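Following this message is one structure expressed as structure tokens.
Complex shown without one protein chain; remaining protein chains in place.
By letter and in written order, the chains are A and B; residue numbering begins at 1 in each of them.
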Amino acid sequence: MLGHTLKSTVRVLLRRKFFTAVSLFGVALTLVVLVVAAALLDHTFGPHPPEVYSGRSLGIFRASLKGKSWTRNGGPGGRLLETCARALPGAEITSFYSAQDQEVTYRDGERVSLWVKRTDGAFWRALHFRFLEGGPFTDADDAAANAVAVVNDATRRKLFGDGRGVGKTLRLDGRTFTVVGVVADVPFLRAVPFADVWLPARTARSDAEARAWVGELRALIVARSRADLPGIREEYRRRVAAVDVSAEPRFDRLESEAESFLEMGARGMAGTSPHRAALAVAFFIALAVCFMALPALNLVNLALSRILERSSEVGVRKAFGATRWRLVLQFVTENVILSLAGGALGIVLSAGVLSAVNQSGLIPYAQLALNVRVLLWGLLATCVFGVLSGALPALRMSRLHPVEALQGGPR
Amino acid sequence: MTRHLFRLVWNRRRSHLLVGLEILVSFLIVFVVAVLSVTTFGNARQPVGFSVKDVTVVEAGLKKGMSGGDRSGEDQAGEDRERMRRALEAVRRLDGVESAAGVYLAPYGSGNARNAQEVSGRRIEYGYTEATDELLEVLKLQVVAGRWFSREDDGRPYRAAVVTRELAREVFGGEDPVGKDLPDAGGPPEEPARRAIRVVGVVAAYRERNVYSAAEPFAIFRTDLSNPADSAPSRIVVRLRPGTPRDFEEKLVTTLEATVGEWSFTAEPLEVTRDSAARRQLVPMLAGALVGAFLMLLVALGLTGVLWQNVTRRTREIGLRRATGATARHVAVQVVMEVWIVTALAVLVGGAVALQAPLFVPGGLLTAADALSGAALAALALFALTGLCAAYPGWLAARVDPSEALRYE
Partner (left out) sequence: MIRLENVEKVYRTDRIETIALSNVSLDVAEGEFVSIMGPSGSGKSTLLHVMGLLDAPTKGSVTLNGRKVESYFDAALAKVRNAELGFVFQTFHLVPDLSVLDNVEVPLLYRGTGGKERRKRAEAALERVGLSARTRHYPSQLSGGQQQRVAIARAIVGAPRILLADEPTGNLDSATGDDVLDLLKDLNTRERCTVVMVTHDERQAAKTHRTVRLFDGRPVS
């Protein structure tokens, strides 16, 4: 029976090349978009090194000074973090670092622009970078404001050519830094670890950041276990609420939350007001539904056309003893096979698109990859697609009266 | 003829329903893309309200180990004002600098400051910055009513402010805003010396977030560096003489650090920050549009297939029409018209949904006019798309030979 269905499917699909091609294209395209989106999400938020503790990490990315009507939004400042984020109960590692900033250095008189992050020593324990040469700078380096730097591999190549990086120097911000470590490139989209050059926080020439409630710093907190996360959020919120900012003109309270990276990303898209966030989420869901519905509808329409044309076949099969469910099974199998073929094509295409994105430099240091999880979900989605899009036309056709079917199908 | 076609479409409603649904969903997707393009590029054409060219932003911060120690916040603020005054003077003396002003937040920055309050039941929210008098020349702002703030406002019991047209309209409606006070729920009650914020003038626009963002209500409050009630700005915007090379930045920074030893400075042209902000906004939109375009290609191919199939299935009907005197043209037009009727119905339903969109987009970011032109664009695109899809099947139908068709089983 299966052999017969397969044989007939292959013939049907080969005889109607246009329909087959369009259906394959539709399934493949949908899958490509899904896989690329999933790869981007995974690439940005997934648990990949250096963020080895991402399952039990929280970040502090935003802070607001608020008054009755006045608001000042930004990242947390040093004063806020020192007051509220140190030694939270349940925290194993607490690291403060600056948002990356674009700074300029010169190589043989040529301007080289670099993303610079200033971090403490704990940063290197909270994140496990892969060191190609040397190692990280330490808390002691930071405390003494030693002029040392860690650079990524791309920067090493840009500044020092093919030779080793450790021991070389680079001038940034009016000071000369000695390279103590070289790490593998970290993708741009991984906002927490990403930079070209990492410098000790206290080498900054200004301590405006350290004195501010709202500024451009970030905190990364690794908890002892996942179970400690709610407690850390709660304690941080409590401490922030207790801060007295009445010395600031116009402002009377601080607001800041410890949140996961995914929450931070979602908030970045949706904005801060909960009303707006809900609307934005609804909008994205609606758009995603439309996006999924369209190829599905397209596939249903094509399958319907393909099956309508074969009403005589439906009539004959019925006359010779096929039950409704047999026919539904046959048409659904056809569509599932078609979808799976489209799925396979989609996976090949996705791999191509991902490597093209990686190589294009559109996203600096992108390492988008097809992973097994994404693939399996994609395949599952494809099968569901095939069953759904095949079932509707099949049900409609199988309900057809045999005499009507023999006479050429529904009008 | 049209009535006949309507009846034909109605009689085949079951098979047309799914095609109609597909067109409806396509319409909604095209609508979203169209509205985004209309608003985005509409915004991009709007005046930003200031001139970006030859402007550099210098950010100032207190150097390490130079913190104020145990001095009170008020002493600190006074020192900061004095330092900023010296810094501005030094910059203005530099050859190549046309003008310089101190500001609280510069355009296209990452942080923002906002004021939101209820005024007689309406929520009014606006962004603001604070600046010294020279901002007018540095950013070449266009004052459209009243005047720019100036020394005239020294020692007054109010704080002078210039607002954008949007803010004036939102707060004062049709009334002349000049001379009126902005409503202010105020800071904590114990704050000393609360001053009213008086509007002295209106500027055309001040779109400081992004090239593609909508014009929004904005206010610029006056900072008087000799007034103890004002806090010192932390950024300097500098207008350079046209054609000044970029390495002038370095001279700027060294001069400033020599003048105010306690502070460190970093400089960045405003054009650079503007472009990177624009790119952040544009790239996801382009990706979305690309996906949308592929989806439409998919729909077009699918629809062509369905219509083609339809024509083949109805060869007998077409043959009959030809036999009873329909020309090849009639037949082809019929195929296209049938699809257009389905499209029209789908667009009607989709349009009704789409025109509700302004009610759900917060902050009045989507005007009814924009939604309407987005819907019109989307409708046009879909009629073109479905017409194109019907063209080949229509041509096939026109070629049907009546005698062949009537024999066809």
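Following the convention adopted for this analysis, a contact is a pair of C-beta atoms (placed from the backbone, for glycine too) under 8 Å apart; a residue touches a chain by one contact, two chains touch by 3 or more.
Given the structure is predicted, the values throughout are model-derived calculations rather than measurements.
Within the whole complex, touches from the chain that is not shown fall on A. Touching the chain that is not shown, out of A:Leu40, A:Ala184 or A:Ala322: A:Ala322 (per the contact rule at the top). Listed for chain A, the residues touching the missing chain in the whole complex are 1, 3-4, 7-8, 11-12, 15, 310, 312-313, 315-324, 326, 401-403, 406.
The rule we apply is simple: only the chains that are shown with their structure count from here on.
Measuring from the averaged C-alpha position of chain A to that of chain B gives a distance of 25 Å. Put simply, chain A touches chain B in their complex at residues 18-19, 22, 25-26, 29, 33, 67-75, 99, 102-103, 145, 173, 202, 204-211, 214, 216, 246-247, 249-252, 273, 275-276, 279, 287, 290-291, 293-295, 297-302, 304-306, 308-309, 409-411. Every residue of chain B that touches chain A in the complex is listed here, in rising order: 12, 14-15, 18-19, 21-22, 25-26, 28-29, 32, 60-67, 73, 110-117, 184-188, 190-191, 231, 234, 263-264, 266, 268, 291, 294-295, 298-299, 301-306, 308-310, 312-313, 360-363.
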